[in-house]
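What you see is the complex with one protein chain gone and the rest in place.
Should a chain be cited, it is by its letter among A, B and C, assigned in written order, with residues numbered from 1 in that chain.
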Amino acid sequence: MSAKNLKKLTLLLSLAFVAILSLVACGTTGSTGGSDQNTLTVAVQGNPGNPFDPHNSNDSATSLLNVQMFETLVFQTEDLEIVPMLAESFEQIDDVTWEFVIRDDVFFHNGEKLTVEDVAFSLDRGSTSNLVAEILGMIQEVQVIDEHTVHIITEYPFAPLLNHLAHPAASIVNKMDVEEVEAAGGVYGLDNPVGTGPFVFESFSSGDRTVFSRNENYWGEAPVFEELVVRTITDGSTRAMALETGEIDISLDVVPAEVSRMDSNPDVELLRRANLSTNYIGFNTQNEYLSDVRIRQAISYAVDTEAIVTHIMENIGIPAQGPIGPNVWGFNENLHQYDVDFDRARELMAEAGYPDGGFSLSLWANSETQARIDIATNVARVLEDELGINVTINQVAWSEYLIATENGEADMFILGWGTITGDADYGLWSLFHSSSPAGAGNRSFYSNPEVDRLLELGRSTSGDERLQAYLDVQEIIVEDAPWVFINNGEVIAGTLLSVQGFVLNPTNAHRFSNVHFE
Amino acid sequence: MSAEKLLEIKDLCIHYITEDGTVKAVDGMNLEVGKGETLGLVGETGAGKTTTALGIMNLIPAPPGKILQGEVIFEGEDLLKKKAADIRKIRGNKISMIFQDPMTALNPVMTVGEQIMEVVQLHKKVSKAEAIKHTQDMLELVGIPGARWVDYPHQFSGGMKQRVVIAMALACDPTLLIADEPTTALDVTIQAQVLDLMKRLKDELNTSMIMITHDLGIVAEVCDKVAIMYAGNVVEYTNKENLYRTPRHPYTVGLFNSIPSPDSDEDRLKPIEGLMPDPTNLPSGCPFHPRCPNATEKCARVIPTPIEVTPGHFVKCLEYAPGGLH
Amino acid sequence: MSSANLSKQAVALPTAPMKKRSPWVAAWKSLRRNKAAMIGLFVIVLLIITAIFAEQIAPFGYDDQNLVNRLQPPSAEHIFGTDNFGRDIFSRIVYGSRVSLQVGFIAVGIGAIAGGALGAIAGFYGRHADNIIMRIMDILLAIPGILLAISIVASLGPGLTNVMIAVGIGAIPGYARIVRASVLIVRDQEFVEAARSVGTSDFRIVMKHIIPNSLAPIIVQATLGVAGAILSAAGLSFIGLGIQPPAPEWGAMLSEGRQFLRDNPHVTTFPGLAIMVVIFALNLFGDGLRDALDPRLKQ
Partner (left out) sequence: MHKYILKRLLALIPVMLGVSLIIFTMMYFTPGDPAAMMLGESAPPEQREALREELGLNDPFWIQYGNWLRGIVLEGDIGTSYTTRRDVADEIMDRFPATLQLAVSGVVVAVVLGVPIGIISATRQYSIFDNVSMFVALLGVSMPNFWMAMLLILLFAVNLQWLPSSGLNHGFRSLILPAITLGTGAAAIIARMTRSSMLEVIRQDYIRTARAKGQVESKVTNVHALKNALIPIITVIGLQFGGLLGGAVLTETVFSIPGVGRLMVESIGQRNFPVVQGGVLFIAITFSLVNLLVDILYAFVDPRIKSQYK
């Protein structure tokens, strides 16, 4: 090697560098968004964590993608109204029987025509799936009546069935396609999911993006743009920056810290809509101290949910009044409110025998959600300062968090629940019915026979009687205070000004097919 | 001095400036080498022999080394005043050097051929093929098969490596060869071979040589003239015959006394008392006075100058100065 | 002979007027002359003082929240500003020095003691012990440090103690190798042979002869290791695997402040600077220490 060679080496290394970089450039010419009117680029926080199989996925990132490809018999609009989709019409025949007439003009992406067999197969498949049983488990049988008609029979009278059938878990898949894949020992939804929706699956790159093309034979109104790209951008401010620079057209999952900035940005439109979620601090009601309702109430009085919503949640959502939000059917607007009141809280502590606190509790939050960690940080401080309760924060990974809250290890825990069907049953049963195990949602180990009775009544009746049952049950739950109700969430998105026609859906099942550019 | 002057060192001072103090490695040194002559530079470790050699080549590592003053006149020109580019044309070409330790003097990651060729190509206008040919010839000259030019240093023994170093030093027919203890690192049997080789080549090529050594035996064998160094100074300088017959400086006398001699009756050697002084803190006056058997109070005060005791025999000792030791 | 060697040789001459002094004293003298190392040492001492007297230095508690006063830029009252809970960032950094020092020193302690012991056993007993231990070290070294630490923290659970253990375990192979190498050099030297010939027990030989002789490289590695440990812990906190809130760990402060990077960069600037200054100081000091303790490496 000579001096010349050293220079050559340096040159070579630089060349290699450039070569690699240009290789990269060629490999990912996916610089879309902004100017390109034939591609809609959307960014979300999560990476799809399940196969693209509506019956074998339950994470929100996968659901959102499934919604673009798969469709359900009925659809729940942004106003939470149930409208026909793959079903032309529907009607309740008796307590447990519903009749659906299927559209005649629908074809799957693989060219197969949608049949009643597909419908029966799909709902059967969903009702026995581990992952979506809580949505479709009540379906006992799907009877094929004729070429266009099916009867859905539920195990017990189940009033909110239509809401459940509008859930992405009730999507209709192509029987033949699924059976082919599964017969070969494969997992459905990995390579080539086939639905009836406005978008056709093209490719998936884990952690990066999923690409769809327009369904040219869509039975409804086909999208005006050719390609849909849904990207995963984990970090909230990174996602916001990508929108501001026009790298993406729509950013979902806007984080609290970015809301005001995005709102004041003239190049970006901020879309907000109340969603169906309630965030809460759950108590383990079997805990030595928290089994006393007075201590639970004391804590409820001490936690300043207004301040949390204003300062920590950056005014996202509204302070929650009870276990379900105002847009959920059955909401009670006259519930007792635990407005912050330290004197009342200390009084209750004294009544319970702990005027100066003096005991310790653990407060858990999962490390993936910064807002929950922040709430925990604040609440721990307040409870220690105001009530003398020594609170230790445990911040753990989601999977560990689920276990700890299930086996009663967590004294207090911060969680959220989305009543995605828009019906009170879904928002209350799993969480407060004593038969509902902790793993299914009753992580407070809450048990109240009257609540059980009312929840059962709500499931099997209709009309005013049903409504009254839910109004009553909410009052009891608020009084018992198994949770501190923090806020009802919001779904927030930012779009470029050129993006028109995008509507946020409170159920998170946003459809991109109606978007057009200006 | 009989021969024509090739190299003349005048009043050379080289110091190393370190954290622990200034080392006066060479301090006011004067020396001459005639054409075709071999000068022996003799002294203990640390006397400044190697520094002198590096000074001639202008290879004193700086920092910490610094040439404070003096001239090194080679073929009528002061090397110390030459530009770096000009002095490079002399190094390896007209003046070349054989280093003490052949184990470390060769670059371990280059073949010996490349290393010899490098000097050939630097100084001779030859094609690559000619350079290779010349390299192989040089290896043959020092007794190594020319075909081994593609081998790496670690594939040679110590003696062989020194032969390679010699071949490299002689590759451009230098007029002056500086050999810095070329045999010290070698086994005794190899030493003789290498020494013989050097002597033979020197005579064949009519090269002048400075032989740096601490071994008076080697001096007797190869040198024409001898300079004895002590603490950065030449203390005695004359031809070989004078030196061996009538050593004058007390240090030189001490050196001779400390060599075992087969024809001596004494069964005990007389080593010089004491050790070399700390070079950062040399004694005042004559640097040798603390160890000198003849030293007087004056020796601690007065720095001696060289005295030509007999023609061509210079001694740096007050004993021979006007006024003597007292 | 190069000049450096030359001067050293000259100094080493026995007549040279040199006091006989312990190598540690010599190292300290040489360290004292190294300005950079002294600056490093100064910062480290300052940090230790800060950690000890955090209560006196910090104007506020590390978890004194005031939501109304959140995300305030630096001002006279809050010289580093406040974070998203209205907590004084300066106070949090002051208290955070405790966490960082703890993590740094304890993690290195775990690594040095466990690694040192394993290295000593491997080097001293050789053969099978050596083989087994060093293969295990190879295995640990084959996993990139941060991934190893993440996995360990995941299995042990988050929290200060587990972070220290995780970072410490990651450091074991480094110390094991160093100690093993020094033991191999020392083991066959005459004073060890001599000790063995008069029936000194293995344990005593290791403690009396081998450990002191391999101390210098361990100390150098440990000083630089403290820096590495603090950085690793900050990295773990950054991905949410570190210390539990509201503990004021600098890496966690960076991580939590990241969401405010655009509008309130001060939330991340100061903890970032704190980490950098401390690591810088430790590196300066560690470099100086290495030069002082290992003259061979001195330039």
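As a convention for this text, a residue touches a chain if its C-beta (ideal position, glycine included) is under 8 Å from a C-beta of that chain, and two chains touch if they have at least 3 such contacts.
All values derive from a computational prediction rather than experimental measurement.
With respect to the full assembly, the chain omitted from this view is in touch with A, B, C.
Of the listed residues A:T232, A:Q370 or A:S444, the one in contact with the hidden chain in the full complex is A:T232. Shown as candidates are B:K81, B:K128 or B:H154; the residue that touches the absent chain is B:H154. Only one residue in the set B:L59, B:A147 or B:A220 touches the chain that does not appear here, and it is B:L59.
Only one of the listed residues, C:A27, C:L118 or C:I275, touches the absent chain: C:I275. Contact residues of chain C toward the unshown chain are 2, 4-5, 135-136, 138-140, 142-147, 150-152, 154-155, 157, 227, 231, 234-235, 238-239, 251, 254, 258, 261-262, 265, 268, 272, 275-277, 279-280, 283-284, 287, 297, 299. Counting the whole complex, the residues of chain A in touch with the unshown chain are 1-3, 5-6, 10, 13-14, 16-18, 20-22, 24-31, 47-51, 56, 58-59, 130-131, 133-134, 187, 189-190, 205-208, 231-235, 238-239, 241-242, 245, 247, 367-368, 396-404, 406, 415, 430, 437, 439-441. Within the complete assembly, residues 54, 57, 59, 63, 84, 88-93, 96-97, 99, 101, 104-110, 115, 118-119, 122-123, 152, 154-155, 165, 168 of chain B touch the chain that is not shown.
Here, only the chains that are shown with their structure count from here on.
Comparing per-chain C-alpha centres with the mean over every protein C-alpha atom, the closest match is chain C.
The chain with its Cα centre farthest from the Cα centre of chain A is B.
The mean-CA centres of chain A and chain B are about 88 angstrom from one another, to the nearest whole unit. Computed centre separation for the pair chain A/chain C is 45 angstrom, with centres defined by C-alpha atoms. Residues of chain B in contact with at least two other chains: none. Against chain C, in their complex, chain A makes its touches with residues 235-237, 241, 255, 257-258, 261, 307, 310-312, 367-368, 370, 373-374, 376-378, 380-381, 392-397, 400.
Considering their complex, residues 63, 65, 67-68, 70, 84-85, 154, 157-158, 240-241, 244-246, 256, 258-263 of chain C touch chain A.
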